[in-house]
Each structure stands twice: as C-alpha cells, then as structure tokens.
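Only a single protein chain was left out; the remaining protein chains are all shown in position.
Which chain is which? They are A, B and C, in the order written, and residues in each are numbered from 1.
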Amino acid sequence: MPETLFKIDLTKPMHAQEVPGHNRWHPEIPAVVNVKPGDSFRIECKDWTDGQIKNDDDPSDIRDVELSVVHVLSGPIRVEGAEPGDILVVDLLDIGALRGDEWGFTGIFDRENGGGFLTDHFPDAAKACWDLQGIYTSTRHIPGVKFAGITHPGLIGCAPSAELLATWNKREKALVDKGGPPWKPPIPALAELPNPKNAVLGTLAASEFDRVAAEAARTVPPREHGGNCDIKNLSKGSRIYFPVYVDGANLSMGDIHFSQGDGEISFCGAIEMSGYIDLHVDLIKGGVEKYGMVNPIFKPGPVEPQYSEYLIFEGISVDEHTGEQYYLDAHVAYRRACLNAIEYLKKFGYTGEQAYLLLSCAPVEGRVSGIVDIPNACCTLALPTGIFDKSILPT
Amino acid sequence: MPETLFKIDLTKPMHAQEVPGHNRWHPEIPAVVNVKPGDSFRIECKDWTDGQIKNDDDPSDIRDVELSVVHVLSGPIRVEGAEPGDILVVDLLDIGALRGDEWGFTGIFDRENGGGFLTDHFPDAAKACWDLQGIYTSTRHIPGVKFAGITHPGLIGCAPSAELLATWNKREKALVDKGGPPWKPPIPALAELPNPKNAVLGTLAASEFDRVAAEAARTVPPREHGGNCDIKNLSKGSRIYFPVYVDGANLSMGDIHFSQGDGEISFCGAIEMSGYIDLHVDLIKGGVEKYGMVNPIFKPGPVEPQYSEYLIFEGISVDEHTGEQYYLDAHVAYRRACLNAIEYLKKFGYTGEQAYLLLSCAPVEGRVSGIVDIPNACCTLALPTGIFDKSILPT
Amino acid sequence: MPETLFKIDLTKPMHAQEVPGHNRWHPEIPAVVNVKPGDSFRIECKDWTDGQIKNDDDPSDIRDVELSVVHVLSGPIRVEGAEPGDILVVDLLDIGALRGDEWGFTGIFDRENGGGFLTDHFPDAAKACWDLQGIYTSTRHIPGVKFAGITHPGLIGCAPSAELLATWNKREKALVDKGGPPWKPPIPALAELPNPKNAVLGTLAASEFDRVAAEAARTVPPREHGGNCDIKNLSKGSRIYFPVYVDGANLSMGDIHFSQGDGEISFCGAIEMSGYIDLHVDLIKGGVEKYGMVNPIFKPGPVEPQYSEYLIFEGISVDEHTGEQYYLDAHVAYRRACLNAIEYLKKFGYTGEQAYLLLSCAPVEGRVSGIVDIPNACCTLALPTGIFDKSILPT
Partner (left out) sequence: MPETLFKIDLTKPMHAQEVPGHNRWHPEIPAVVNVKPGDSFRIECKDWTDGQIKNDDDPSDIRDVELSVVHVLSGPIRVEGAEPGDILVVDLLDIGALRGDEWGFTGIFDRENGGGFLTDHFPDAAKACWDLQGIYTSTRHIPGVKFAGITHPGLIGCAPSAELLATWNKREKALVDKGGPPWKPPIPALAELPNPKNAVLGTLAASEFDRVAAEAARTVPPREHGGNCDIKNLSKGSRIYFPVYVDGANLSMGDIHFSQGDGEISFCGAIEMSGYIDLHVDLIKGGVEKYGMVNPIFKPGPVEPQYSEYLIFEGISVDEHTGEQYYLDAHVAYRRACLNAIEYLKKFGYTGEQAYLLLSCAPVEGRVSGIVDIPNACCTLALPTGIFDKSILPT
C-alpha cells in the first residue's frame, strides 16, 4: 500500500483536520502534499458534505444541509517540476472506503435547498442509505436492488491560474445577471458565485484569507480543469490527463462516489462516501499544446462492472408539463428519458422517489443518441436489468 | 430466410417502386404489408435520400441533396389485431446490405443546405464513401481507420393517430413562430413543418393526396412514436417495444445505418446505406397503460462490437466562440466534447472534416455525464482507440 | 458483396458439383480457385455430411450417416505468391447461411456409428434441428432456449506438404497399432486412417486418383495446419495466421457451425449448416520462422455474443463409473464437468439427451482451470444463463 500523504480524522470537520484541505478553487491555496513524477501515494477524503449526513431514515439532514461547506477537498498536491502547459498524468490505482465508515448516502435535495434535475416532480427531500458490502451495495430504502460499485472521485482537478479563475468568475456572474433558458425552473439556482461563508482554504495565511475567500470559485460545476465532473466511468484503473495551470499543478480531489448513474440526476445523486484514493502521477511536458487539450481527457479502467442486458428508455426535447417543443435540447430530452424510466419503475412497485434515487446512483448510462434531427434531441437512459432481483422486462 | 414482404428496386425512386413506400407520417397512409403477431419477415429499404448520393469523391451531391425527399420509408406494415394502447414488440433479427450495393456514405451538410451540429466550424459540404467488407468497413477518404458496424435502422416507428399528428404539428409550428435558444445558429432550421413538395404517400388515393400531404409530418425528428431516433444501439438482435396509435399499428422503417456515433453529429453522419431488415413482431395487448409507456423502450442485442479501450473527451456548457456560460446545457457541452476530440485528432494528421465525419459514424459513445452541477453540464465523448491502425494515446 | 469464387448447388453431392471440392487432405489435390494477396471473395460450403441429414424429427439419419464422406470441403484456393514458410493471413469478413437453407442440426452419434464424448452415457442417436432466425436460433427439440450464433468454419486450413502428410499418417497409424489410454471406451475409434471409400479429390486426374486416395489424410482431427479445430471463437471478424506448406497455400474450408460449445462434445455437436464465408487474404513472407509458428494463431473478431452471467460447473479427473483416479487428465475432468452440468439441467426438466445436445452447441466455455495440482486436473464448463427463458440459478 502506498504511503498515505493526506489523512482524514472522520470525527473532525475539514477546517479542523491536522492538515486541512479546502472547499474553494484558488491558485494561492498552498500545497500541503509534495510528490515527484513517478510517485504512488494515498489520499484520504471526507464525503463531499464534510459529514453532515447521518446513516438513518430521516431525510431532514439532506433538507438542511449547509451547502456553503461543499465540496471539501483533499490537497492541494504539488508535483515537482509541473509547469503551466504540462499535462499531469494521474492513474487512479485504487479507490475504497475508510475502515469503519463503509456506508454511503444518496439524497434528493429539497426544492428549498437547491433542488435537482427533477425538482418540479420531486420537491421534497429524501434519502437512501447504502451498505457497502465489498464490491456490492444495497439499501434498506430501496428493496430488491443490489449492484457492484463503479467507484470514482466525483471531483478531481488542478488549481486554476489567476487568469482562468477570473474567466470563471466573470462568465458565471454574467449568466446570473442575464438569466437562464426559458425552461429553467426557479430552482436550482443559476450558479454559485464566490461566497466567503464557510470557506476553507487550507493553510493559507490569515492575512490573505478574506481576499482569497472573496475571489475563490465554488467547487460545484465542472470547468476546464475538470473539477466536479461527476463522471461515473472515471473509476479504478483510469488514467487521466489534466492540463496544468500553476507551478506544481496543485491537484486536489474529493466527493468520492461508490456508484453513480450518468447525470447524477438528483444532484446528491451518487452513493456519497468518505474514502481513500491511491494515485500515481507523471508529467507530459508541454503536452497541452502538443495535444490541443482544452478539458481533461481520460482512459477508463478495465474493471467496470459488466452487464449484458439493458432496458433503454428514450426521451425527446418536449416539455412534459406544457408540451412545448424545445430545439435540440439534450437537457430536456434526458429529463424526459429519466421520467419515462421512473414511470416504468413505478409499475413494478417502486415509489417515484425510490426510482429517482435509483436512477441517480445505479450504473445507468445516459446517452446523447441523436442531436441533429431538428427540432428534437433524442436522449436515452439505459438501465441494467441485472441490478434487480426480479425481471423488469415487459411481458 | 424469412419472406421478403417489401421489395426495393434500386434503380427506381421510391414513388416509382412497384409498391411504393412513403416519406411522411400520417395515419391515413394505407398499409401495404399485412402480417400476424408471431410472424417473421424481411423488409427492404432504400437509403434515406432515395439514392441521391453517389460513390465518388465529389461532395457536390451532398451539397445539392433535395431534402424534401427524405426520409424514404418502407411500409406501412399492418399487424393484425394491433389496436391503440397495445405495445408492438419488434425483434430486429438481422440487418444487412442489399446484394450489389455494399457501400455507404457519410456527409457533412453544407451550411447552405441544412448544416449540422458543428456547421459554424465546418460550413462546407464533405463526403466519405465507405466500403462494406462483411462486418467491417473502411474508406479511402479517412485513412487508417477500420471498424465493425453496429447496423441499425435510423428510423422506425408506428403511424401516429390524428390527434398525435396534430400535437406534433402544433408544437413544432409554435417553435418556429417563437424562435430557438440564444445559442442557436441561423443554420440548421428550427424545424421542418409539413411540406407537400416531393411527398410520397404510398398507395394513398389521389383524391386524398393534397390534403394529407399538407397535414403529414416530416420524418426528420424523433417523436413519441420513436421515428428518426438515430440510436446506434438499436442494432441486430434488439427487441423494441412501440406504442400503437392506430388500428394495425402501421409500422414503417428506413434510414439504415451501417454504423453511427452517438449524436450522429454531422446530420448525414451515419454510414448511410440501403439494405434489408428481418423482423419478428408480436403484441402486448393494453401494454401502453400497463407499463406507463410514453416513448418506445428497447432491449439492445447481444452482438454489438466490443472495445475495451476508450479515450474520453470532456466538454462543458461554455460557448467556444464567445466564452458565454450556458445553464446546464447538454447540447453545448456535447458540442464542446466533440470539438475537443476533433482538435485532438488533428494532432494525429486528420483534417478537421475527416475527424468530424469520423466522430459522426464511428461507434463513439456520447454521455450526459453530469447534468446537475450548476451552471455547467458535463458531456463526454468516448472514442474507441481500436478503430485506428496506430496508437492515438498521449505519450 | 465480394465475388463468389466457389459455388454450391445444394441439390447435388460434392463430387457432382460443377467444380467439385474435396474430403481428404493431400498436397496434390489441384487448386480450383485462384486469388491474389489483398483479394476479398466469397466461398460457399455444404454442411459437413454433404447433405445426409434432414430437417425432421427422426434421428435415424444421424445413426446411419456415412462417415467416409466427411468432411466435404470447398477449395483448394491458390494464393498467388504463397510459398512454404510464409504465413497466410485470412480475415473471416462474414459468414452466413445460404438462401433457402436457413436451418441447422445437432446430433448425438450412435454408439454403433462413432459415438462421441459421452457415448457411454448416451449411446443412442438423437437429433435437434434448429431454425436460424437472423442472429438467433431456437429449436422445437429443446424448448425454452434461444441464443445468438457465433458462426464459424469448424474446419479451415492449408494443404499439407508431402512430408507433413507422411508424418500424420505415420503417427496416427502408430496410435492405432499401440492403442489408447486406459480409460478409452471401445467407441469412438482411435483414429481414422486413410480410406479411399467415398474419397472426393476435386479435379485430380483420374490416373492419380487411387494412389492419392490411398495416401490422403482424413479430415477428422485438427493438426498442425489447423484443419478441423472446431474452435467456436474463430467467428466473424477473426484474423487467422496459417502456416503455408505448399506453393499457393491451397486453403480449403467447410463444416460451418452456426454455434458450438467449447469441445463440441457430442461430435456432431455444433449447429451444422451449409453457408458462405467471405474472406480476405494476405501474406507474411517467411513468417513461419519469424514468429516460431507451429500451429495457426488467430485474433478473434469483435462481435461475439456477450453474456454477463454464467453458471460454472467444475469437474475433476476421477472416472464417474469406477471412481478411478486419473493423473492430471483434462479430458476426464472436462467430461465430469459436462456430466455435472447435464445432471443439473435435468433438474430443470430437460432430458439428458437434450442437455447433452445443448452443451454441445450453445456457447458454453470449457476451461482448463487447473492442470498442475496432482493428481487432479480441474476443468470447468461455463453455461451462459441468458440462453434460457427462465432462471436456472439455484434458489
């Protein structure tokens, strides 16, 4: 086992750890771990909420979660010799649970607390707590399902440069100022702009704290550096190619998911957990220009769970409430595919909330199947039938 | 081999076939084939353009294609006993090329003739012609790639009821009247509304032709009945569950693709071909209500080509020209993922057009990876590395 | 579709075809097809018995089959420039049924007519006739099973040199003279030595017929050149590397199987059919020495049917009748694994004969799992559960 370079005490919040991590993106947050290209090492992570959720049957903790705290990240990790324009090559050698904390949770965020993809249909907070049983998981809150995890860090990436950070802040503020698309529900919000409340900035000097906290980007969206991509296939054995923006790269990570469906639709939709990640790092000097890289690229690992039978639901970009036709809108089309799958699962005895939670965290595939056939986008949701303990095929 | 119930003479346009098919959707287009539940049979299909494209090196036929002709469909097929509210169960037993016509084409539509997903980046018509070599294909127009087909009908579905047709026409007209989203380029059009020009309506009585042609929906978009879904995984061995809207179901199909990538991004993006489809049909009486079905559902077949190594490109919903931030826009995010992959492939010697054509027709996977992390959607494009005759991994 | 270079008239036996094939191996059988490296072409094949078996419910044709006739092969194919020591690279581009002959048969050979792997347990002839339904097959003789084919030539290889032929004849005669291992049942025979009866030698001059027929090797066993390997994974899309022994290579093939289990245990155990094979050929000059090749090597194709759930049966090298312990004997161990699977399937309502036929032709995997743990070999038989229309898991 590689040496653990970032340790977590699960009884303490991130800011009170012996070496604290961070929950904002900023180039000036100091590295707390130093490694060399070629090194392998272990990083421990708290769950994304910093331990706000309990393993019980009451979803009020989901409803009341303090979102200014998220996502708590482990790092930054300085890689010797890394310079802007390099590619940082990260191998995810292994990912697993911390001893004594082998459980996870999936939540539907309350409409009053951020909501999610289907918040108009499921406005109330709900929660499923999952037992992690080796490679498998099951939950008392959704009977009759069991599946193997495809564990991954929901969030991983290098620190932005000052310029890149400024770009993020500018464009996100412009969106808030301008407003979203016509179909946008009032919830979720358009964006989370910098917010000093509950900011954790690692070992940053106190003298710099207020300035940096006011500038630092929230961790919610995926951006050019990767970040909170929530890509379910970024699992054990993956090799990721990250653009480097600052000297030392300053890689951070967190938000470990035991499993997730494409889209992570309920927002807190993965099986969220604390855990460890074993990594190996290397550099491709000058790789960003050599390969015309904008966003990270990755090669998934060889041990993803295999299913040979799927039931696939189609969705098109027509609003389910108004019947309004949207133009090649893959967001609406995927929402319709999800709703179609939920309606179907209700015929097999699941509540809508159970189905919504399940599509969020089980290894469903969400595809952009057709994106050119005006005016409808066609998205599909593929549900592996093997996760159920009985047949869910039509008969 | 099952009996061929719909035959094609490749030397004649669809309207001049001995038994003509159709290129519009309308409940009154008469069935031309009759089958019973439990039957297996073969249907032959022309390519979607009705033979307008030639196997040569000149893309002017793509530029000048007459789009009022598309898509030419084989059918309708009446299934005895099928009634509105039933599910029509269709097994795609086999799909293949017609003897003597074993080739296909992929095109980039000209900005002046409809455009495609990336028309702002690739405004000019281009074409690749593919040799079909058993399960494999390759093309003189994109050297160094070869892959196995995942052959499927781009378009298949049952005839709409009069009510459903009226709904389609109303909502699509409303979209044209209202206009599209802010990022919409002037090309492609918002929608294709009913257009009598070049309408082919099978054996419909002449007395009804003008009325029906004025009402009948174009075949371009996927809709509730399925239709032009362009789902690459709807391949050999798939079982599809279709909602039935009219007595006899009136199933039609066409637009066979030897292979396609998720999204079919260049619009004429699959490897388009003529061919045959062997089908088996059955009914689930009253299945639509029993299973809460809105759109078709399907179970993919067991013989899709397998790849174990992918290179995956991420994209986020930020406009590539203006840097504008869009709100959870999976369309923009997938466009960025595609552009990132194209930029990467250009580093390996492909032109942008070659890369665009390749991502359209090779078996790439397009995923809605994260759709809740405000304000960015994250889409991914997974490129199987095994289709190239040399390594395309970063080094 | 490539040009058909070897055609079959299904109404005539092989010796009466316009251009006859052959049913023995000998370097002097003249090539009847000429191709160049880089060529693609189609070869048609009769079923291995030359049409002796009928699509009915009476297994007497299996019992009475004339085995001196087998295997009827299509070829030889001369490849220009091929010389001894070269590698002939053969791509199996496609394999399929002949129009109007879309069925196959699986037989248990009678103890009096050659027997098979489990002849002591199932001494009587039996037959299952399979309907080929596109990629799938099912049979009225074994209800409740349906699966996708993994179609392949049971037999393919280049003509031996005179020296290689002499080696074969010598060592096989020595075996007959010496006798087999202690566990050998009286049936099947030890080997089939050259037998002029019913020999078909293509276009060989009459003056040479008797001499060559007396020397020519039977086609039954796999040998250094490949030949009757009955490898189920040598399916569509495979690339095979064959050693060349004579000028022109003289490639022949036949014994097409729609599907087969590892081992082809009932001897006539595949789903035997007539059909066509589309091939592409090329040469690696001097490849045999360059790669130290003894037997053929191949790369399987990408479209094998996928299953994600198997039930696996173990077997060890202890005789099922006497309890005698054999020494690391994988033959006995695989027999026990097969018998264990048959016994299990009988608990689900199948007769022993049905189970034996099914394990012969369904895509079961037979593995040499442990071959060093004295004195027991451990072989396993993996049965894909998805071929059954109900669950066969223990409960």
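Please note the rule applied: a residue touches a chain if its C-beta (ideal position, glycine included) is under 8 Å from a C-beta of that chain, and two chains touch if they have at least 3 such contacts.
Quantities reported herein were computed from a predicted structural model and do not represent experimental measurements.
Engineer: Write down which of A:Pro59, A:Gly75, A:Gly261 or A:Gly301 is the residue touching the left-out chain.
Structural biologist: Result: among the candidates, A:Gly301 touches the missing chain.
Engineer: Of the residues C:Lys54, C:Arg140, C:Lys184 or C:Arg211, I need the one that contacts the missing chain.
Structural biologist: Once the missing chain is taken into account, the touching residue is C:Lys184.
Engineer: Considering the whole complex, which of C:Met1, C:Ile87 or C:Val281 touches the chain not shown?
Structural biologist: C:Ile87
Engineer: Quick one: say which of C:Val69, C:Leu93 or C:Ile316 touches the chain that got left out.
Structural biologist: C:Ile316
Engineer: Suppose we count only contacts with the excluded chain; which residues of subunit B make the list?
Structural biologist: 306-309, 386
Engineer: Which subunit A residues would touch the chain omitted from the figure, given the whole complex?
Structural biologist: Touch with the absent chain occurs at residues 1-2, 40, 92-94, 97, 99-100, 102, 133-136, 148, 236-237, 278, 280, 301-307, 386.
Engineer: What is the set of subunit C residues that contact the non-displayed chain in the whole complex?
Structural biologist: 87, 89, 116-117, 167, 171-172, 174-175, 180-182, 184, 188-192, 220-224, 226, 228-233, 241, 262-267, 269, 284, 287, 290-300, 302, 308-316, 318, 323-331, 334, 336-337, 340, 343-344, 346-347, 365-380, 382, 393-395
As a working rule, only the chains that are shown with their structure count from here on.
Engineer: Of every pair of chains, which is linked by the largest number of C-beta contacts?
Structural biologist: Ranked by contacting C-beta pairs, first place goes to A-B.
Engineer: Distance from the CA centroid of subunit B to that of subunit C, rounded to the nearest Å?
Structural biologist: Taking the mean C-alpha position of each chain, the two centres sit 40 Å apart.
Engineer: Mind checking the centre-to-centre distance between subunit A and subunit B? Centres are C-alpha means, answer in whole Å.
Structural biologist: Spacing between the chain centres: roughly 32 Å.
Engineer: What residues in subunit C touch two or more of the other chains?
Structural biologist: Residue numbers touching two or more other chains: 306-307, 386.
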